[in-house]
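Here you go, one structure.
With one protein chain removed, the remaining protein chains of the complex are shown where they sit.
Up next, subunit A:
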Amino acid sequence: MSTTDYQTPIKQWWGLVTSDRHPKADPSRLVSVAELPIYAEDKKSQLYFIESEPLPLQREFSTIRRAWQEEYNRVAERFSLIDHAVTGVQNTAFKVQRYVEDEWSVIPKAGAITLGGMAGLVLGMRRGAFGRIFTSATGMATMTAFCYPKETVDLIRGGLASVRSEWTDFQKSPHPPNEKKPDLSPPKK
C-alpha cells in the first residue's frame, strides 16, 4: 500500500472540514436584525383592563353593610357611650396589631412562655392545686427569664438594691425615744 492511497481520503476529509461552505455575503441583500422575519410579527398590541364582575353575594353583602352602617350611626348618635366604647376597643386593637407587627418576636416569645407554663402544669399534675399553680408559674417565669434576659437582670438587680437599702435603713434606724407614758391609772387615795 503506497502512501498516496491513504493520504487522498484524508485530504478530501480535511478539505471538506475546512472549506468555507457558507455562501458569500451579497451586500445588496443585507438586512438589519429588526428586519428579520421573526420580529416582523411582533406588533405592538394595545392592552386594556377589564374589571371583573362582583362576586356572587357581594351586592347583597354591600346592602347589608350599608343598612348596618346607617343603623349604627343612628344608635351612636343616640347613645354616645356605645360609640366611645367601640372606638376605644378599635384603637386598642390597632395599637396591639401595630405592636405585634413592629415587634415580630412577641408571638414566638408568648408561645415559648405558654409552652413553659404548660410544661410546668404537666410536671405538677400529681400535686395538688397549689402545686400545679406553683410549677406552672415557675415554668412560665423560667421561660420569661429566657425570653427577656435584660429585663430579668434589671428586675433582679432592682430587687436586690431595694432589699439592700431596706436592710441598711433597718440597721440605721434609731431607737425609739423613751417617752413617758401618761399615767392613766386611777388616782390613789
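By definition in this document, contacts are C-beta pairs under 8 Å (C-beta built on N, C-alpha and C of every residue); 3 or more make two chains touch, one makes a residue touch a chain; residues count from 1.
As a working rule, contacts and distances are computed from a predicted model.
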item	value
Complex member absent from the view - protein name from UniProt, among "Acyl carrier protein", "MICOS complex subunit MIC10", "Ribosomal RNA-processing protein 43" or "SAGA-associated factor 29"	"MICOS complex subunit MIC10"
Of A:51, A:169 or A:183, the one touching the omitted chain in the full complex	A:51
Chain not shown: contacting residue from A:62, A:92, A:114 or A:168	A:62
Residues belonging to subunit A that touch the chain removed from view	45-52, 54-62, 65-66, 69
